[in-house]
Structures are given as structure tokens and as C-alpha cells.
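In this view, the complex is presented without one of its protein chains, the others remaining in place.
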Amino acid sequence: MPELMQFLLSGITVGAVYALVALGFTIIYNASDVVNFAQGEFVMLGGMITVFAYQAGLPLPLAALIAIAATAAAGVAFNKLAIETARGAPVVSLIIITIGASIFIQGVAQVVFDKQLHRLPAFSGDEPLHVFGATILPQSLWVMGGALIVFVGLWVFFTRTLTGRAVLATSNNRLAAQLVGINTNFVMTLSFGLSAAIGALAGVLVTPITLTSYQIGISLALKGFAAAMLGGMGNPKGALVGGIALGLLEALTAGYLSSQYKDAVAFVVILAVLFAMPQGLFGRKAMERV
Amino acid sequence: MKLSAKQASLLVLAVLIVLSPFFFPSGYYFRVGSLLFVNGLAVVGIVILTGFAGQISLGHAGFVGIGAYACALAPAYLGLHPALSAVLGAVVSGATAYLVGRPILRLKGYYLAVASLGFGILVSMVLANEARWTGGPDGIKTPDLGLRGLLADMGLELTNPQFWYALSGLALLIGAWLALNLRDSPTGRALRALHGSEVAARTVGIDVAQAKLMAFVVSAVYASASGSLLALQNRFITPDVAGYMHSIELVTMAVLGGAGSVLGAIFGAGILTLLPQALTVFQNYEQIMLGLVMMLVMVFMRQGLLPSVLGLMRGRGE
């Protein structure tokens, strides 16, 4: 059993990161119906900026804070310059825009930073903890805890604050939200900033474990997108469950079947779920109005 | 006699293919040209799927991979002639597209995107991991098609790049001709109709799920043929052709040039094939430029480059 425990722990750690990326997809999708394939780049920026700020001599917490703020600013700029300007464009065009942004951000990162792998020191040392015969890095607890705090914080934000409710209202019906006086442009800006910040935070937390480089964004975006689809696009609860489920699937596959195919099996299971439950685990069934 | 839009498109394409070599500064450009045509062929398939039917695939490189590796594996393990292997690849691609697409295309929204994404990643992983059969990440050799030798025996001597330039150009012309025929046929109108309004398409009797599936299968065969041509002319193939980045490239080429127009999409293939060649000087800035171009065109020229530019010129002429 310690083996299984080990796989579960590593699965939840990775899954927490996927859940944060999926959450980023969900927030932006709800506010604007855009599937933002640049979401993974926010994770990359979070890690890379922290690394370089830290190397420049800043204390780690400050470096992380700067990275999160800078990434959030990048998210807002992306929304203002590209997404808002392209309002009303067909879905294919919007997808291409976000993929273009992803490639662009990667390009900037490899010029401004470099093409090397980078690491950060773990926040609370590298001494593994023992749980039920399995070991876990303290940094994993940071990742899980960070994800938990983000999800709880967002839940409070969406249900307890006026701004959060405005965001929810916008995702339900943009026109109706505008009619009752909600500034939907502000909601979109907020959503992009928030998603970018959450992505950056994930990047900061996970870099001590997985390292980072300018090109880690794509695979994270794909996994996060898959997790969001698995949970049901547009549902934060779905993002959490989908992310953790995907992380666990990967870890168990890598442990018991084949580490080469861990990414593939995850996609196969997602396909199977989509065939059986097209709305995802928590997606709402949409009815077309004509 | 007045040319129809279809005839004009084909004529422009044919003239460009035939006349361009006279301006090539070196033989190297035949290589670039045939690469452009091979990409163009796959992109014409995307036009049918995305431009006509409005569906997005993020895994079409998977079919390129099937077509490419069919030309390496079928001759080696089944003893098939390379040309027949390409046909086999097309059949396998079409059948796979049918199996993947059938359950997915009944649904609306991003499902085809995620399903095709998963499929494409699956194919590229199998190709990279089953090294015993596929040669793994290092790639595998493909046999000689033998057609160039045959032509030489008949008295038509071509260098290898010239031969592949001609053959790929011919394949692209045929592919474009088929797609242009389709566009103005009952099936093509059904595809464009469901792109415009699925509900209305269904009320005029169009079986929307089946029509989308058909577009997906046809575009998969295009991608497969493109992969086969690529593998046979390079005499070598690696799993990269099936990768996610190549899928994205294909969609980007089509949408950039103008997914609704066959000529526009080929134009897009041209730009994205030539741009990296031109940008090698600025190698570090290639990604920045590419990403920027993608965003700018999509934000400011929603129909894609070629239709937008043509529209501007027409507006000015009148």
C-alpha cells in the first residue's frame, strides 16, 4: 500500500497544479466565452520571473509577488489589446489569437530570459515527510495548500462579494448583466487579471518541484484544458475535481502501467468521459435558444 | 469568356506553380516550394473542415503522422509499394477520423477540439514511444517512390528537388480542384449552411452530425496525403510531423490566409512556410514575430489575409 499512497500523493500534487490552470480557463471562459490557450504561459511567467528576480538578489517572497503582479498585468494587457479589440470574432479566430499570444509570450520569454531549465529553492526545505509509509516533499504541501486557499478564496469571492456576483451574473447572461448596470468590460479585465495571477501563483509554487523553462506552458495549457473539459467547462468545482482526477490518473498510470504513456492515457480517459458524459462531470446542459 | 471564381483560383494557382521556378535563385527553392505545397495540401483539408463546416481540429497533424508513417512502415513490414502505402495511410486516416469523429461530432462546441487534441497527442506518443516499430524520436527512413527513375527512363530528367516540386504542386492543384468543386456542390453548400446556422441547416433536412463527420473524414485524408508526400520526399520522417505544434501550424495557416477561401488558405500556408525561412536571420525573434502576426491578423483581418486584402482592393476599385 505505501506504493499506492506514494502515487496518490504525487497525483494530488500535480493535480492541484492542473486544477489551478483549469480554474484559469474556467474564469476566462465564463467571463468571455474564450478558451484561453495562453493560460499555460501564465504559469511559465510566474515561475520564470520569480527565478530571475530571485537570482537578481530579491528575497523569494518579494520575487514571487512581483512575478504574480507582472503576470496579472500581462493578462490584463492581453485582454485589452487583443481580446477586447476582437470582440465578436468567430470562435476559431479567438482560439488562434490565444494560441498566437502563447507563442508570442514564449518568444519574449526566451529572449528576455533564456532557454535553460531553472529551479527555485523549496520554500520549507527538501527534507521529505513520511505519511503512511510514503514520502512527500514539503513543497507538495505548499502546492496543495496554495490550491486550496485559491479555491476557497474564489468561492468566497464569487458568493459573498458584490464584484464576484457581478462576474457570475456576466457569465450567466452578458446582456442581462449589462442591462442591470454591470460593467462587463471590467468583469472581463478582472477575469483575465485573476486568471493570470492564479496561473502565476501555480508557477511559483510548483517550480521548486518540476523546474521551469520558457516552453513548459504548452503542455500545462493542454492538461489544464483537458481537466476543465473533464470537469465541465465553465464550472470552478469541475476545474478542481477535473484537475485532481487528471493528476491522479496520470500518477497511477505512470506507476502501474507505463510512464511513457501517462499523458496519453489521461487523454484516452478524457475521451471516454466525453463520449459517455459530453457535458463533463459538472457541466450544465445548455439549451439552444432560437 | 468570363472565368468563374473557381476557374480563376485554379488558374492563379497553376500559373504560380509553373512560373515560380523561373525566378528561383538556386535549386534550394524547389525544396522550399514543395514543402509549401505539401503544407498547402493539408491546409486545403482544413479549409473543408474549418472554413466550410466551421469545425476546429487541434489534432490534424495526427493524420499527417499516419500518412507519413504508412509510407515508412507499410513498405518495411507489409512489402507494399510506397504509392500503395500512401493509399493505405489515407484509408487508415479516414477510418480513424470516422471512429473518433462519430461520437464527438454529435456534440456542439469545443468537443471536437479537445477530442482531436487528445487523438493527435496519442498518435505522436505512439510514434515516439514504440521505437521497435517506428524508430522512436529519431525517426525512420522511407523508401524511394521510384517514379523519378521511371520518368528518367522515359527521357524526362529531373533533379530530385525538381521532381518533388512538380509532384507536390500537382497534388496541391488536384486537392484544390476537388475542394473548389465541393464548395459549390450540394454537399459543400450543406457544410457552409451548418456553419452559418446549425438549427436552420437541420430544418432544411441536413443531417448536421453526418455532414460534419464527412468533412472531418475528408480533411483527415487530405492531411494523410500531405504526410505521405512529406515522408516520401524527405526519405525520412520523425514523430514531430504528428505533434501538437504542427496541428496548430496547419490551423493557423488556414485561418491566417482565410479559411473560407481555398486560395487564401494556400496563401497562408505560403506565408507560414516562407516566414521561418526569411526569419532565420532573426532566429531568436521568430516566435515573437509569428505570435504577433497571428494575433494582428486575427484582430484586424477577421476573414484572413487574402480575402481582406482582396476586399480592400475591390473597395478601392469601385
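Per-chain numbering from 1; labels A and B assigned in written order.
In this text, contacts are C-beta pairs under 8 Å (C-beta built on N, C-alpha and C of every residue); 3 or more make two chains touch, one makes a residue touch a chain.
We take it that contacts and distances are computed from a predicted model.
**Student:** What name does the UniProt record list for the absent chain among "Xanthine dehydrogenase small subunit", "Peptidase", "ABC transporter ATP-binding protein" or "Cytochrome b"?
**Tutor:** The chain we cannot see is, by its UniProt record, "ABC transporter ATP-binding protein".
**Student:** Looking at B:Val204, B:Met245, B:Leu296 or B:Leu312, which residue reaches the missing chain?
**Tutor:** That would be B:Val204, which touches the missing chain.
**Student:** Among B:Gly33, B:Gly101 or B:Gly260, which one is in touch with the chain left out?
**Tutor:** Only one of B:Gly33, B:Gly101 or B:Gly260 touches the chain omitted from view, namely B:Gly260.
**Student:** Could you please point out the chain B residues that touch the chain left off the display?
**Tutor:** Interface with the chain not displayed, on the chain B side: 178-179, 181-182, 184-190, 192-193, 195-197, 199-208, 214, 218, 260.
One rule holds for everything that comes next: only the chains that are shown with their structure count from here on.
**Student:** Could you give the separation in Å between the centres of chain A and chain B, each centre being the mean of its C-alpha atoms?
**Tutor:** About 32 Å separates the centre of chain A from that of chain B.
**Student:** For chain B, which residues are in contact with chain A within the complex?
**Tutor:** 50, 54, 56, 103-104, 107, 109-111, 113-115, 117-119, 121-122, 125-126, 129, 199, 244-245, 248, 251-252, 255-256, 259, 284-295, 298-299, 302
**Student:** Going by the contact rule at the top, pick out the chain A residues touching chain B in the complex.
**Tutor:** Interface residues on the chain A side: 35, 82, 85-86, 89-97, 99-108, 110-111, 218, 222, 225-226, 229, 233, 260-261, 263-264, 267-268, 270-271, 274-275, 278, 288, 290.
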